[in-house]
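The next block holds one structure in the form of C-alpha cells; read it before the comments.
Taken from a larger complex, these chains appear in their original positions, while the remainder are omitted.
Should a chain be cited, it is by its letter among A and B, assigned in written order, with residues numbered from 1 in that chain.
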Amino acid sequence: MSSSWRDNLIRHIHPGEWVRPGLSPFSIVVIGSILLAVTVQVLETESSLTDEWRSVFSSVDLIVGFIFIIDFIVRWQFPAEPQYTGIAGKLKYLVKPGTLVDLLAILPFIIHPYLELLGANDLAFLRTLQLVKIMRIADLGPVSRGMDRVGRALATKKVELSVTFTLAFVSIVAAATLLYLVEATAQPDAFGSIPRALWWSLATLTTVGYGDVAPITPVGQILGGFVAILGVGIIAMPAGILASSFSTITIEEDSREKK
Amino acid sequence: MSSSWRDNLIRHIHPGEWVRPGLSPFSIVVIGSILLAVTVQVLETESSLTDEWRSVFSSVDLIVGFIFIIDFIVRWQFPAEPQYTGIAGKLKYLVKPGTLVDLLAILPFIIHPYLELLGANDLAFLRTLQLVKIMRIADLGPVSRGMDRVGRALATKKVELSVTFTLAFVSIVAAATLLYLVEATAQPDAFGSIPRALWWSLATLTTVGYGDVAPITPVGQILGGFVAILGVGIIAMPAGILASSFSTITIEEDSREKK
C-alpha cells in the first residue's frame, strides 16, 4: 500500500518515469517555475524595471526558490533508480552531475539575502546562476529522447564535422592574417594586428557581418569579397553534413521498426 | 438543371472543387484582388504617395472591397460542403475560423468611411486588417496541397525541431547573460541588462548582425566570436533537419505511388 503510494509519487516527480503522454502536473509546475525564474532573472537586471516591479520580482523569486528546493528534496528522497536508495545511495545522489545543476539553481536563492544584508551588490551576478536550472528541461521525456537522437546524428558524422571545423578554423585565421597584411596601415584600430582582424574575420565568415569594421582599401575589399564567398561554404558545409546525418538516422530507425 | 448550374458555380467559387488544372477564373479574380488590396494597403501608409495617388487608391479600395463582399456572400450562400447547407449550416459557416479571416478583411472596408467622417484618423491602422485576406491564398488547390506536405515534413521531425528550438532559446539567453556580465560596464546602453543584451544576442545567433550594437572589450569580442560560430550551428541544424524530413516525405510518397 505504502509502496504503491510511493511508486505513484516517483512517477509524478521523475519525468522519465511518467507513463501517460505529455508531462505530469508536477513537471508542468517545475517547468513553469523554471521559465518564470529565467524571465525574472533576465528582467531584474534591467534597472528601469526593478523600481516599479521590485515586489513582484521578489515574490516570484521566493515562490520559485521554494519550488526548486521542494523539487530537489522530493527527487532526492524518492529516487527512481535503485542505486540512489539507502543512506549510501542518497550520498551518491548528492555528488552526481545533475545535482550540481540543481544546487547551483538553489544556491543564489539561499545566499542572496545574506549578500544583500552585507551590501555586497557587486555579487548580484551570482543570481544569474539560477539560469542553469534551465538545463532541467533536457530531463523531460520527449526533449531527452530528441537530444539523444540529435546527439547520435552529430556522432555519425563526427569526422566530417571535425574536418569542417578545422577548415573553418584555418579559414578564420588565414582571412585575419591576409586582411591584417593589407589593411593594417589603412585602419590600425580595426586591422592593426591579427587578433584585431580576427573580429572582422569571424563576423564575415559566419555571415553575421556587423559592419562595425570592414576593409576600405581596394585590395582589402577584393580579399574581403572572397572571404564572404568562403563564408557561404562555411554555412553550407555543416548544413549539408547535418542533413545527411539526420537522413541516415531516420532511415536506420525506419528499417529497425520494420524488423 | 438548376442543380447542375449550382454545381458549376460551386466548382468555380471554391478553389478546392476546381477539377481542371490551374485556377478557376473566379479564383484568379479573387487572388488578383487580394494582391491589389495588399499593394494598395502597403502603399497607402506612405504619405508621400497618398497626395498624388489618393483617388486611385480609393477606387481600388472600393472595387476590391466589393469583390471581397461578393466573394464572401457567394461562398456562404453556395457552400461546397453539405454541413454548411440549410439555415443551421449557414449560421455554422458564420462562426468557423475561415469566416473570421473573410470578415476581418471586409470590416475595414465597411467601417473606414465612418471613421473618416468622425475624424478618427488614429484608427487608420485598422485598415491593415485587410492584409489578413492574404491568408486566403492558402485555400488554393496547389498551395493547399503544398502546405499540407510542408506541414507533414515539419511534423515528422517535431521532436528534433523542438530540441533545436530549445537549444537556440538556451543559447540566446546564455549568450545575452555572458555578454551582459563582461560588457555591462563598457557599454551600459547596449549591454547594461540582460534584456538589452538579448537584442545583440538574437541578431548574432540568427547571423542577422545589424551591427548597431557589438562587443568592444577584448573578452566581449572573444565571447562574441564563439557566439557567432554557434550561430552557424543554429542555422545549420534546422536546415539539416528539414532536408532530412523533406527527403523522408518524398521517399514515402514515391513508394506509395509504386504500390
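Observations
In this section, a residue touches a chain if its C-beta (ideal position, glycine included) is under 8 Å from a C-beta of that chain, and two chains touch if they have at least 3 such contacts.
What you are looking at is a predicted structure, and each value in this text was computed from that prediction instead of being measured.
The total count of identical chains across the complete complex in this file is 4, with 2 shown in place.
In this section, only the chains that are shown with their structure count from here on.
Between the two copies, chain A and chain B, the Cα superposition rotates by 90°, quoted to the nearest 5.
If each chain is reduced to the centroid of its CA atoms, chain A and chain B end up 30 Å from each other.
Remark: chain A residues 38, 41-43, 45-47, 49, 125, 128, 131, 134-135, 137-138, 142-143, 145-147, 149-150, 153, 168, 195, 198-199, 202-203, 206-212, 234-235, 238-247, 249-250 touch chain B in the complex. Against chain A, in their complex, chain B makes its touches with residues 157, 159-160, 162-164, 166, 170, 173-174, 176-177, 180-181, 192-196, 198, 204, 207-211, 214, 218, 221, 224-225, 228-229, 231-233, 235-237, 239-241, 243-245, 247-248.
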